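Missing here: one protein chain of the complex. Every other protein chain is in place.
Take a look at chain A:
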């Protein structure tokens, strides 16, 4: 099969993995060697392109093969599906990665695979691609490898030495869901593997911090080789849940996310709305969930990680099992907790400010900084380009307080209308 045809099949097969990030690793570049190529940073990644589905294209995201001996019902590549199959050789993947990278199309490689023969054999093939990039070609760009939970720990450990990020998909928000829809996957094995990765990631990070303390110069890692014992998946691990393939509600999903972040130090949890696939099993829902549901989950996820919200404030199994589709979760919380408002911009704490609808961490910082020089008025907030329309019902400034406080229901419908118009563009 020609390379172009393989690429078409194996990129198509990889599209359902939402992970796209090239961020959060450590600083590396090609200066240390004569033939190296590539660089990474510890900050934001770079999106080299964007597809019409709104997703950023940062990495070459492909499957090594879409042959698979598992039969997960929601997956287009499952054993019982009859999609055309293909398989790359390791050197084909290496050549494509380097060719794209040198032309600045990508930050690096995201490599997953169907399970062929057994988990150990598959993991060996994945690790070999990463090894070759790092050791044969001195590739210093970003590598994200999928990890197969049942694979030998030694192989998983090896993967971490070559990759920036590793990930295992939990796929289903509940154990029952997994057992029902992915019979060859085992939730215990998944948790054990995540735990194993967490231990190694943490240990390696601690070693790096110790080394940094004893160093006099500012370099982060020795640049001798592209691989180094001090780097075990420096960008951590992530995972993905499919939304809407089973009957889990948002409360279940977000509680699961909270647990994943807390117990395994996940850097990111991705939510992938179940997409209709050809030749679908009768056990799957006929309709996909609204895309908006995935968007609200990401917004809630952001609130947990950056706005110091507690998961119980956003959802609860009894009272609020699903996030509001019409308004964002932060506004929804504010409307349920009117007693906490209005917030005085000139006196409130950071925590209180972070709760104001329309105000993000950047805006909060600007307020806290400029508060030391003046008492803030509405015109100051406007000049600082804050989203006044959203904030106004909830704040007090030196020269403004909200008028007769409108009913929560009225406020809600006002904002919902605005959202609806915007979302038609979605």
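Some observations on this one:
Quick note on the criterion: a residue touches a chain if its C-beta (ideal position, glycine included) is under 8 Å from a C-beta of that chain, and two chains touch if they have at least 3 such contacts; residues count from 1.
Here is the rule we go by: contacts and distances are computed from a predicted model.
The listed options are "Glutamyl-tRNA(Gln) amidotransferase subunit A", "Cobalt/nickel transport system permease protein", "Putative DNA metabolism protein" or "Monoheme cytochrome SoxX (Sulfur oxidation)", and the UniProt record of the chain not shown names that protein "Putative DNA metabolism protein".
Among A:143, A:194, A:235 or A:277, the one in contact with the hidden chain is A:277. Considering the full assembly, A:374 is the residue among A:308, A:347 or A:374 that touches the omitted chain. Checked against the full complex, the candidates A:71, A:128 or A:324 give a single residue touching the omitted chain, namely A:71. In the full complex, chain A contacts the hidden chain through residues 3-4, 7-9, 11-12, 14-16, 29-31, 33-39, 46-57, 60-62, 67, 69-71, 79-85, 96, 99-100, 102-105, 115, 118-120, 150, 154, 184, 186, 273, 275-279, 288, 291, 365-367, 369-370, 372-374, 376, 380, 383-384, 425-426.
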